[in-house]
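Chains shown are a subset, placed as in the full complex.
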Amino acid sequence: MVSKNCYDVTTWPVGNPYEDVGEVINAIIADIKSRQTATDVNEGGKPGAVIYIPPGDYHLRTQVVIDISYLRIEGSGHGFTSSSIRYNVPKNEWADLHELWPGGSRILVDIPIKGDADESKGAAFYIERTGSPRISSVEFSNFCIDGLHFNPDGSGIHPENSYRNGKTGIYVASANDSFRVTGMGLVYLEHGLTVYHADALSIHDNFIAECGNCIELRGWGQASKITDNLIGAGFNGHSISAQNHGGLLITANNVFPRGASSVELDGVTRSSITNNRLHSFYPGMVALKANCSENLVAANHFLRDHEPWEPFLGIDNGMDDPYGLLRVSGESNSVIGNHFSAVIDSQRISPPGATPVIMRLVSGSGNYVANNHVVAVDVRARTSDSCFSAQVDALLTTTGSGQLAVTTVLVEAASSRNTVLDSGDDAQVVMDRAANAFRPTPSISTSHATVP
Amino acid sequence: MVSKNCYDVTTWPVGNPYEDVGEVINAIIADIKSRQTATDVNEGGKPGAVIYIPPGDYHLRTQVVIDISYLRIEGSGHGFTSSSIRYNVPKNEWADLHELWPGGSRILVDIPIKGDADESKGAAFYIERTGSPRISSVEFSNFCIDGLHFNPDGSGIHPENSYRNGKTGIYVASANDSFRVTGMGLVYLEHGLTVYHADALSIHDNFIAECGNCIELRGWGQASKITDNLIGAGFNGHSISAQNHGGLLITANNVFPRGASSVELDGVTRSSITNNRLHSFYPGMVALKANCSENLVAANHFLRDHEPWEPFLGIDNGMDDPYGLLRVSGESNSVIGNHFSAVIDSQRISPPGATPVIMRLVSGSGNYVANNHVVAVDVRARTSDSCFSAQVDALLTTTGSGQLAVTTVLVEAASSRNTVLDSGDDAQVVMDRAANAFRPTPSISTSHATVP
């Protein structure tokens, strides 16, 4: 390629990309900036560049710092594989494994982490620019960022299962516009993708799993989308979280365990969680916190069952069964047309004897909960030392020892003037019926009466 | 790359791509055609080609004319930035801006426009082929088409805010099959993407904003999809519009203001508007016109609030508040499970004293409106000279001076035999109850009675 705006990390003369691709990319960015001398004459001047990362293993020992718009970094392979499964294979079997590590166009994050450092210091890619306009249209596409190892965290679990290492894949520190993250594979990072102050951000068709936290939209932001991703955080982190966003669209994601939460929103308004498939081993799958208002939670499939894989038995997110699979604090949200499956071993309910809660309205008023179908099954939980077969087996297990009694909707006293329709029968919906509107799902006997 | 079917505009010997990339691409197309001499022997012959546009600024002074199938034009950066914000920054502050223009692989549309010319003359990319088969599998991917400026339109507003310049990004004039538009950035064009007679068209994951109109499917067509895009038209145009389409799927889009409409369908049947996030500053957000029938509008989030940005204060789409946020003319449509937020300053309702309407059925019969949640809040509108902070601020504003009285569903006398369920209480639904079926959303008092 003759254009000077196309770079390849393996051919750039500065540095050694296999030893420190961070040094190489920073040198390329410096070169791009040195050539951006045009003062926007003739309606142009700073078009940016593309940096290509061929398939290969590239250690990153120097943080990449991006402060120019229109930079696209792309590879030819998202390269995900499960490091978690490998680390939980006995080490004397490793020699028999076809490969040990993720692959594709792979960045190995080897940044030295200091325990007390600013969290952003551990990011492989750090984006910040002050002044105006906001940095725009930085794109990450189709490569792998691998944090390599997790560290002991004092909990006594296998160090590689801690989901702690102080590393972040991509960290955007300042207000930004029209960023795009597509086709990436992020693995074994404490934070996969952390973005402050996003406008019109697109996070689409990525594979972000086995990270402490996967996607975190922080500070505030608007009009963004998190769509069509495969996502699964560690037991102590968030798969998708957002603070103070408006007009966020979270859709078509397949979010798998573990994840302390599948989706956690904090002060988020007028946003959508629709049409996702959500799976968790704990309560608190979707949490709308801190006055989340006027959001739509619709057409999602929620599944909560038990941890089937031995290395993580006994670990959870600390929430007990009455916490709610969906928990809402705030005004005027809509919860419409969702399916909830709670596949629970009644012997393992926490606290013992409690009734699990599916949807819990904690505070706020004017929420509209309609046409949600709750299925609760009492199943003897089984476990295995094989992650994949255990999960598939659990997923496909449909015969239990019977129905499980649950509260489908619980409205706390601090929440009122809500409307609950066809989301549970009279016994399953617990709330002050003088303070909230209610129509129970017709039962066989009551429905009989409605037929003339 | 050794294959003759891979072209790069910066290395092609004809023309200067920086001065007129249109001339270069047309020369490349001529070369492709000159090599397509095989008469489809041995089951092959005309595979097409890819034309690569590296990151850079490329003026286009000659319209590109495409009349061959299987042509892919791709860049390495969608390059969107807000030109609208920049043009509304005082010019004496421009020197402090990091950059003035969009970037990435950027086409600068410099076609001379004659006021009275056929609209298609202003298109950067013009596709037409007569005869059989229909032209197939033309692909546009990951580059930027920038219309540069808007022009005075006599309205007295800032010329760069007029959304008029006679320019179109991509214009498909004849029947086509299996086209694909992905990852593009279209900005400051009067028409972004205009496609006649589409079959199995995919418009996916693009950023099409600050265009007079963004996506227009004209004539007729079928079985296409508009999915996962970030879209926002000018105040006087359509974000998404379609005529006489069947089986169109509009989903997972985040459509932001301004846009005279977010989605406007005309004679469209058996299509879906589902699972989108839609935001507008005016009524008429989604309009089903001219006998649209058997369509599904479901699981969408509608937000209508007020213009917060000073340069556009006082501008609207001419519709008043009773017009309806969703307006339906036609038979047998389904409106199910949508959330509507109307965040309106009661002092600014038009005409003064009117009751805003959320869903309005204008004509036709047999429409099914169920389980829609309407939230209407009376909020003192605030404005700012900063577009981003004003919008975020408005989006996150949740405390108003109280509830706003609205008509959630209004059925005109010309429309009958509709069914309206759980989409408003008795006072909020205005229609002839002898001509339409109705079940009010239970209120606290009425629901009480339903509990045995």
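The chains carry the letters A and B, assigned in the order they are written, with residues numbered from 1 in each.
Note that in this section a contact is a pair of C-beta atoms (placed from the backbone, for glycine too) under 8 Å apart; a residue touches a chain by one contact, two chains touch by 3 or more.
The structure presented is a predicted model; accordingly, all values stated were derived computationally and were not measured.
Oligomeric state of the entire complex in this file, given as copies of the one sequence with 2 shown: 3.
Everything below uses one rule, namely that only the chains that are shown with their structure count from here on.
Rotating subunit A by 120 degrees superposes its CA atoms on those of subunit B, with the angle stated to the nearest 5. Looking at the complex, you find that subunit A touches subunit B at residues 1-3, 5-6, 40, 42-50, 69-70, 72, 74, 129, 131-137, 139, 175, 177-178, 180, 182, 199-200, 202, 204-205, 220-225, 227-228, 244, 246-249, 251-252, 267, 269-272, 274-275, 291, 293-296, 298-299, 331-332, 334, 336-337, 366, 368, 370-371, 417, 419, 421, 426, 433-440, 446.
Considering their complex, residues 8, 10-11, 52, 54-57, 59, 76-82, 85-86, 89, 93, 96-106, 108, 148, 183, 185, 205, 207, 209, 228, 230, 252, 254, 256, 275-277, 279, 298-299, 301, 303, 336-339, 341, 371, 373, 375, 377, 388, 391-392, 394-396, 398, 422, 441-444, 446-448, 450-452 of subunit B touch subunit A.
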